Structure formats: C-alpha cells, structure tokens
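Sharing a structure below in structure tokens format, with a few things to ask.
Heads up, one of the protein chains got dropped from this complex, but the rest are sitting where they should.
Entry: chain A
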Amino acid sequence: MMPDLGKYGDTVLSAYAVSIVLLVIMVALSIRASRKARAELQKIEGRRNG
C-alpha cells in the first residue's frame, strides 16, 4: 500500500507529517475556542434570562 518513496522517503514523510499536524492543531484549536465562546455566552444569557 505504501508507495516506494526511494531515497527521499524521509523528506516526503516529514513534509506531510509537519503539514498534517499543523492543520489538525489549527482545526482543533478553532473548534475548542468556538465551543468555549459559545458556552460562555450561553452562561451569561442564561443568567440574564433566568
């Protein structure tokens, strides 16, 4: 399944690893910040309405 990357195997794999890690971190942090901001707003709106 894994393609034969020849002598550049480390080069190609490290480029993919760094990029995918950066993309995953960016998505995860964005989702976490979104959930936190929404929860804080709901808490305050709940306090005002209740």
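We adopt the following convention: contacts are C-beta pairs under 8 Å (C-beta built on N, C-alpha and C of every residue); 3 or more make two chains touch, one makes a residue touch a chain; residues count from 1.
One rule holds in what follows: contacts and distances are computed from a predicted model.
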Omitted chain, identified by the protein name its UniProt record gives, among "Heme exporter protein C", "Alkaline shock response membrane anchor protein AmaP", "Regulator of SigK" or "Phosphoribosylformylglycinamidine synthase subunit PurQ" = "Heme exporter protein C"
Could you please point out the chain A residues that touch the chain left off the display?
-> 1, 3-9, 11-12, 14-16, 18-19, 22-23, 26-27, 30-31, 33-34, 37-38, 40-41, 44-45, 48
